[in-house]
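Then we have chain A:
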Amino acid sequence: MLFWLILFFPLLGAFLNGLVLRKVSPTVSHILGTSALIAAFVCALLTYLQFLAGGGQAQVITGMEWIEAGTFKAPFNFILDRLSGLMLLIITGIGSLIHIYAGGYMHEEKATYRFFSYLNLFVFMMLLLVLGDNLLVMFIGWEGVGLCSYLLIGYWYEDDKNAAAGMKAFLVNRIGDIGFLLGIFLTFKYFHTVSFSELKQMILSAGAQLNGEQIEAIGWITLALFVGACGKSAQMPLYVWLPDAMAGPTPVSALIHAATMVTAGIYMMTRLNFLFYLAPTTQMIVASVGAVTALFAATIALVQYDIKKVLAYSTVSQLGYMVLGCGVGAYSAGVFHLFTHACFKALLFLGAGSVIVAMHHKQDMREMGGLRKYMPVTHLVMLIGVLAIIGFPGLSGFFSKDEILWRAWTGGDQYHIQWGLGALAAVCTSFYMVRLLMLTFYGKNRSDHHTQEHLHETSVVMWGPLVVLAILSAAVGYLNVPHIIHIPGLTNLLFEHYLDPVISIPPQVAEHWHHLHAEYPQSLEWAIMAVSVAGMAISSLLAISMYSNGFGRIANSLGSAFKGAHRVLTNKYYVDEFYDSYIVTPLRDMSQFLWKVVDVLIIDGIVNGVGQAFMLIGGLSSFRMSGSLHRHGMVMVVGIICMLTVLFF
Partner candidate 1 sequence: MGLTDLVALLSSDAAIQIIASIVKILIIVVLCLQIPPVMVWAERRAPAMMQRRKGPNRVGIGKFRLYGLLQSAADAVKLIFKEEVVPTGANKVVYHIAPIFSVFTAFLVACAIPYGNDITVFGQQISLSPIRLDVGFLFILAMSSLAVYGVTLAGWASNNKYSLLGSLRASAQMISYEIPLGMSLIPLVIIFGTLDLNKMVIAQSAFPWSWGVVRAPISFFLFFICMFAETNRSPFDLAEGESELVAGFHTEYNSAKFAAFFLSEYVAMFVLSALAATVFFGGWQVPFVPYDLLLKIAFGLDWLAALVGFLFLLLKAGFFMWVYVWVRWTLPRFRYDQLMALGWKFMLPIGLFNLLITALVVAIFDTVTRH
Partner candidate 2 sequence: MVSINHYLVLATFMFLCGTLGVLFRRNLLLVLMSIELMLNSVNLVFVSGSRLLGNLDGQVMVFFIITVAACEAGVGLAMVIALFRRYGTVDTNFLRILRG
């Protein structure tokens, strides 16, 4: 019962806000939307505690029948296990905080019922995605969150740019969805089920020997599903939509494009980890794509001026880490990074949102600076967020990111390059995040007089959630302390053991993985950690020295010394331009051809021709229509009499 309420409340909120209470004031819609989510969070928490108290065994909750055709079955069943329970808490918990915050952020808008309705609907869809026990229910959620993302990116749809950004997100995601759909089709073709629990049982049961065809199919299935994950989780080469998605309101960026929706790909891969374990080639591809994306996005972020763009590329980069973690088989590390990232990236986005509100919706960091004295609370929480993301020892990012890098190194010799890329990306991360902090909060204020006059700390509705998130960002790292560090009273690798029942290595490859884990000495782990911390420290110091007072001499000279590289980075490697001229334009030309020639001339010609032919024939025979009701009735009666006569005699 409680479980169903989790799903019910956000849907109710969306329904009420979107369809019933459209005329109410923004405050009412805010309270409605927020309380729906808080109620869902309370239910989720209770459900989760109940679930843990029950031993934390995965359970399938039977809903209603949905699609049944022959052997194909896709009921609305839901799975509650340690993974989905955790996601449940992240989505509803962080979602609640962001909802509270959004009330402050959106309070100048007029029709916020739309905003909160979409946001609640998003949460419902995300819950569906996370809780679904089969690929199809997950796909509904998958598409639903895509839809809500589209609607929210284009929330200020009067501006063409925002509408275009929404469209871009939607279309790029379509490419990924094709992969996902292919994955579903292939899964059903080779395993005759789309249910996670059945699939897991089939793969893991020792007796079930998969035949060669199925092993080969797993490679393709995982690859296809990974394409889907690439789309949703913004990996190369489908990441281009995420930076543009920042056109939406900042709470949306925080909730959808940082904390929850974009992690769907990682969630999906973790959910199906037993399949990915059986496909080493795919894992190699996954790890490579993740590492490359991490570095690629991080380098772009080095030179961006828009505060939200920096965070967007940072998100892409961090998602790359998580994907890297999945690729090297360290799913628990990936999910753990997902968890910590959800906390600190939501914090960073919301902090940036506060800055943007204070700056009257200016987002260019060149016009900021010195905000520390105007916004002390925001500064403090942003500082914690930045330290967390760059992996400052003791904060959450340190534990989660290092775990991924360590697992990448130990994943096997073939993964050392990926480790290198990841470590380099970490260096870049600390540079651009410190740069962001410096340009925003330190140095002299560079904004115009009018803006400067109105600079002030935001309301408690906005900084309250920030403080909660800051505490979370600082603290959650201690859930997964690596086993070389001993903190009294804390169990090492708590989180990893927590996820053990979900991460299930198939018996065929189990030996290989257990073997890998055993062989590395502790000193190596210390060394890897030292490398990361040193890189972080050096690049942070570099950034501080370069940007401590706006764009210093070093920054400018560096920019002019590497003019070419700077230009390439500023233009984001010309990826958008490349896509535009080699994919979008040819497609548009082809569509023009299909429209103007095939559709209008040929198809319409045939359809209209048929209609006109009938008009012609009808016109020729219409002289028999007298228009008299009775004549028609008589013809009918005579016809019936004739028919009956024939029937009887």
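The candidates came about this way: all candidates are chains of the complex that A comes from, given by their letters.
Methods note: a residue touches a chain if its C-beta (ideal position, glycine included) is under 8 Å from a C-beta of that chain, and two chains touch if they have at least 3 such contacts; residues count from 1.
Everything quoted here is computed from the prediction, not taken from an experiment.
Trainee: Would you mind flagging which of 1 or 2 touches chain A in the complex?
Mentor: Here, the candidate touching chain A is 2.
Trainee: Help me check something: in the complex, which residues belonging to chain A touch candidate 2?
Mentor: 621-630, 633-634, 637
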